[in-house]
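Every protein chain but one is kept in place in this view of the complex.
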Amino acid sequence: MSKINVAILGATGMIGQRFVQMLEDHPYFEIEGLYASERSNGKRLSEVLKVRDHVYLDETLDREIETMDISKISKNCRIAFSGIPSDLAGPTETELAQAGVGVFTNAGSHRMDADVPILIPEVNPAHLDSVKDQKTFANGGFIVTNANCSSTGIAAPLAAMNDAFGLKQVFISTYQALSGAGYPGVPSLDAVGNVVPFIKGEEEKMESELAKMLGTYDNGAFNFAGFKVMANCARVPVIDGHLESLVIDMEAQPTLEELERCLVEYRGEPQKYNLPSAPEQPIIVRHEDNRPQPVFDAMAGKPARAKGMAVTVGRLRQSNGYYKMFAMSHNTLRGGAGGSVLNAELAKAKGLI
Amino acid sequence: MSKINVAILGATGMIGQRFVQMLEDHPYFEIEGLYASERSNGKRLSEVLKVRDHVYLDETLDREIETMDISKISKNCRIAFSGIPSDLAGPTETELAQAGVGVFTNAGSHRMDADVPILIPEVNPAHLDSVKDQKTFANGGFIVTNANCSSTGIAAPLAAMNDAFGLKQVFISTYQALSGAGYPGVPSLDAVGNVVPFIKGEEEKMESELAKMLGTYDNGAFNFAGFKVMANCARVPVIDGHLESLVIDMEAQPTLEELERCLVEYRGEPQKYNLPSAPEQPIIVRHEDNRPQPVFDAMAGKPARAKGMAVTVGRLRQSNGYYKMFAMSHNTLRGGAGGSVLNAELAKAKGLI
Amino acid sequence: MSKINVAILGATGMIGQRFVQMLEDHPYFEIEGLYASERSNGKRLSEVLKVRDHVYLDETLDREIETMDISKISKNCRIAFSGIPSDLAGPTETELAQAGVGVFTNAGSHRMDADVPILIPEVNPAHLDSVKDQKTFANGGFIVTNANCSSTGIAAPLAAMNDAFGLKQVFISTYQALSGAGYPGVPSLDAVGNVVPFIKGEEEKMESELAKMLGTYDNGAFNFAGFKVMANCARVPVIDGHLESLVIDMEAQPTLEELERCLVEYRGEPQKYNLPSAPEQPIIVRHEDNRPQPVFDAMAGKPARAKGMAVTVGRLRQSNGYYKMFAMSHNTLRGGAGGSVLNAELAKAKGLI
Partner (left out) sequence: MSKINVAILGATGMIGQRFVQMLEDHPYFEIEGLYASERSNGKRLSEVLKVRDHVYLDETLDREIETMDISKISKNCRIAFSGIPSDLAGPTETELAQAGVGVFTNAGSHRMDADVPILIPEVNPAHLDSVKDQKTFANGGFIVTNANCSSTGIAAPLAAMNDAFGLKQVFISTYQALSGAGYPGVPSLDAVGNVVPFIKGEEEKMESELAKMLGTYDNGAFNFAGFKVMANCARVPVIDGHLESLVIDMEAQPTLEELERCLVEYRGEPQKYNLPSAPEQPIIVRHEDNRPQPVFDAMAGKPARAKGMAVTVGRLRQSNGYYKMFAMSHNTLRGGAGGSVLNAELAKAKGLI
């Protein structure tokens, strides 16, 4: 089977380099080109390294970066993975879809569009149908987004609990990694030995995106889920991996054993189709008293290709009728590039590309 | 007026050195001696520095440290400020009280005793009466505790809101500083670039101590407050200053302006008595979108002697009928040594010493 | 005695805010205005805080920032303290000198000018005479620079050793703080858990500036000192305080006791004139095996006004005929704003303003 040519947009950024990592030597996809702004034109990826554990990268480090050129991309690529900044992403991704390219994007620009899914394959695979309602679909072009990184990290556990026990309210505080702000992003003088209790737009995104993702797509429209989300978001001096504390109010009152079983047994279409980047077990529950931690759990996930694609939950507790836990996931893999790669794998499995 | 002789127990630790800072050149108290374990006997304070901004200390840096000797302390000192570890603190503090010494302690050993107050002078000054019911009080000895550092940091805002609007439920996530774990405390390999979502006993302490503090002392017994507390505690790589995210459920539904007014106008007995370490304004509300932050707000408080004694609140928001905010306070000043010093100042103002 | 009106240029930056700290309530100088780029026009200093221990600031935090206006400054101020970026500093400072203002600057633009001193009052007070040769001096205007922060930190120890024992070669490696790069400066993704072994132009500056500073000013010309400097400069994740390792090759071979005596007894004109910001003892030698450290020693210096103005040296050792030691100083106080303030104090003591 010949591989599908893909372009990586914004290849020099924190998300773009993760796309390269996830797509190097991928069974379905072949990297046709790395694209970024003119500033990086002609440079090699090894010269603009920003992702620390580029130890994963090898062959692609010597690849040259090109300036984005929509006509070239649409001519050569069936798919574009987009890690470009939101202000630029909106029009660029629309143009690509119009040119017949399937766009899988990490940018927020189109997430709340009426016919664009925020897709997490385990959670809401049926939302993928919405792309068929996009005007460009007739020509093969469409846009699929992944959620913002802090929403993605808890989407699967919340979906599992919602299905089994019915969510009423979720109280979230985040401990978000620096890579989520991109590069140069947070100045070191704000980060070293400090916490910044503000991430522009993040709390609002968590409230709207989770409701869209955990809702349904029926008759050409998204119906948002009805539970309440109250989020407090903060940036901590961690490189990769968003930790989130959760207090959850549910309809049912399962035991902690029942709750844990519901989480660890959660599976979805990526596992059914055995997609290349799908973690065998999407939600891992740890029993140590001090986990999950960014440095040990951000890269959770098996097999090798799915490292950084599982969510780790720990410290399950019950208090005053509420359930408490900490969850963590890799913000630029599962919550970024990896999410979009898994979305494209699902789209391929479903015959959309 | 001659000053009152005081001993500092555990003078070499993170809290002990803060006691030195707060008591150097104090208008009421005179440091009689610095006491610690045998390991530090004969060393000077400057040789065992652990508190980073010892820039505040000066004269006392050259002072010698002695091994703790209860008979010497009780002979020479009316008061002992205790920053010793909890396992040692229990019996040592009891012995000192029996020997007629007024003990103001940061240790947790006696906090939940039936006749020992967890005192925050702005919040529950009437609790100080409980010391009169302690058996040792007839001989002048007694024990007063301050709350654990994460409870102290939000006690005043919660008390203000409880008085004005009636608390029902409080959802707390903490971003706690490394100095709270003492020295050597958290290994650097666990701290640099990481978050540890567990602090032994902390969540339980927050739930029990806040209820005791915000309750009443009537007829020789503490009546605990009735609102619910759900806490998730984590350690972040910050040196000093505990940040806490709050979601609050209240009986009344004030506007954000009313809420802010209630906080900034909050005053208590320390302000009435004009105690030396009392901040003029105990609760500061900031309007920037990204405050409070440890590095800018931990040392809040005026006048100079009260630096690190005010609590800073920011990002007041309303969502789904709940109130959201971030609060921060200095964990080893207001939440540690400073809290006990203010307690002793109140005890003096009330004639107990 | 009425105070001298001074302007602070670049008042919102890392150096500018240190100027405010050093000049608040200064015995000679009165802050006439805080000036910065248009971006900050009309903001208060408290809104743009970048220096972490602003605990020192109080009154000035509420002061408004104005856009730089040379005619207004020259009309109202005898002196301008400049913390503006080097690219802007060159022409702006020249204009101010032409307008009759005495400029004391931290910027590098004019340091190597033929008639501009790089002044460290303890080290080369005679260099101040060079300003009389500046063309603008007739109208009262002139420029005095301080050295770059890594040179300043070791200038006094090197001068002391050069005077006493004759320097031949100095091998330096720096561990430089993040605040030296200004704000936003170093991205946190490059700083947290990392070291960057490069600071643009820094090694060259150390080699040329130390030679100029430790040389002489005779007959209207600077004669550079003859010893060799080999520098390796790196940025470490420290907020304030440059640490430097030194290996020194000298003509004489003093004992370590003689070497220490030479350092601790070093005094200069600031001490003779008892200048307000002069540390009583400019070079402190520590005997602990693990000092100096940024967090304990950056703020060294007495009295209170001179905190951050002393250099701390430790770990004096001898090896293979060389002398080894670590030195550290505060890069934005002694190595920045404080250096320029001390320069202005010397200029006043010498009647130049």
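Every chain is named by a letter (A, B and C) in the order it is written, and numbering of its residues begins at 1.
Keep this in mind: a residue touches a chain if its C-beta (ideal position, glycine included) is under 8 Å from a C-beta of that chain, and two chains touch if they have at least 3 such contacts.
Small disclaimer: the values here were computed from a predicted structure and weren't measured.
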Of B:Ile239, B:Ala278, B:Ala310 or B:Met328, the residue in touch with the unshown chain: B:Ile239
Absent-chain contact - pick from A:Gly193, A:Gly314 or A:Gly336: A:Gly193
Selected residue (touches chain absent from view) among C:Asn194, C:Ser208 or C:Gln271: C:Asn194
Identified contact with the non-displayed chain, of A:Glu30, A:Glu47, A:Glu204 or A:Asp218: A:Glu47
Given C:Lys205, C:Arg315, C:His330 or C:Lys348, the one touching the chain that is not displayed: C:Arg315
In subunit A, positions touching the absent partner: 47, 49, 52-55, 58, 192-193, 288, 295-296, 299, 302, 307
Positions on subunit C where the hidden chain makes contact: 169, 171, 173, 175, 190, 193-198, 200, 207, 228, 230, 232, 234, 236-239, 243, 245-247, 289-295, 314-315, 319-320, 322, 324, 326
Footprint left on subunit B by the chain that the document does not show: 14, 50, 52, 178-179, 183-193, 237-239
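The rule is short, and it goes like this: only the chains that are shown with their structure count from here on.
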Rounded Å distance between subunit B and subunit C, as computed from the means of their C-alpha atoms: 39
Subunit A and subunit C, separation of their C-alpha mean positions in angstrom: 48
Multi-partner residues of subunit C (each touching 2 or more other chains): 52, 192-193
